[in-house]
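Omission of a single protein chain aside, the complex is shown with its protein chains in their original locations.
Our next item is chain A:
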């Protein structure tokens, strides 16, 4: 029996099951958010140099049904773009994508959750967009489970959708004061060939003295090898937080995911490289206003020489209205071409309505210095300034920003962005 037919029949059964569920009598609630963006910049295109490009984007989100209580609801979110200049910068002047659109049923009993339609699955080894069905529920006080099946959206542009399927699930044992252990599985078929088959375990342990241990491992059942181990400790000590961590990725098992693999990763999956990353984050919440962060990462490879990353950051947040921050990062590569210094300063001053017509001002400077030239340049400079104002009792927010870049790819590049965000809700 073809998997595609199985999935289609499963979806049909799911629709019937969903329709049979008891409906909540609460009034229908509606929430709409519209983000309209207009960009403007210049690029060299097939029709000439320094041609104006002016794409307009619409991001639309609709949520309706029982939103503030358990019950039945519908959720959709997507974007579309049209290039008003239409001068061959894009392959086509228009583009777009439905990112999700699903019916959801929530019941308070056992945290039952049923979703049908295009949705994102974030759990265990799954980080996928799926056209299909997901069901999750508690099985007992300490055990919960979820399963999903459908077609993977990420493969719908690869030889059509014939023979494409995805299914999987996760079972978790949890005792909230002690921790959680989850086992997960994912199988993706592309044109009836295995594109990816992974199993994973994820662990959270809450230890004495506020120390936490988190981690996950994933095993590639297609190539029979561990693709990833990622584990970390979170250790609090007064106003300090230490986060030592370890990660391992085996390229052949991590990137070699059958038909799901694409360049430039497909090439990496054919090698024998393995990367081990050791590191520590240190956060110091010095006061309500000041926060400091230190980072260190050591990249160790089976074949290549190691790289190290050092980072420092500080933020100052004296109240709701102001944020100032800066950071410095240095990647000390094994080769000159893998070495750079990154610095950044940013500022946001909000709640200016009493003093100015505008509500807020923002600024951002990012400077990167490269040890080895990239296209003859050894630095990048990015500067961004922004402002905005709200109207209609906060329902409409207008933001305007401009940025400038001088870098290996662009000389004196100026870009502008106008953004309008409109929120509407009814019955919430």
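Keep in mind that, in the parts below, a residue touches a chain if its C-beta (ideal position, glycine included) is under 8 Å from a C-beta of that chain, and two chains touch if they have at least 3 such contacts; residues count from 1.
Note that contacts and distances are computed from a predicted model.
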Looking only at "succinate dehydrogenase", "Mannoside ABC transport system, permease protein 1", "Cytochrome C" or "NADH-quinone oxidoreductase subunit C", the name UniProt gives the absent chain is "Cytochrome C"
Only one of A:67, A:103, A:116 or A:235 touches the unshown chain, namely A:67
Touching the hidden chain, out of A:278, A:310 or A:382, is A:382
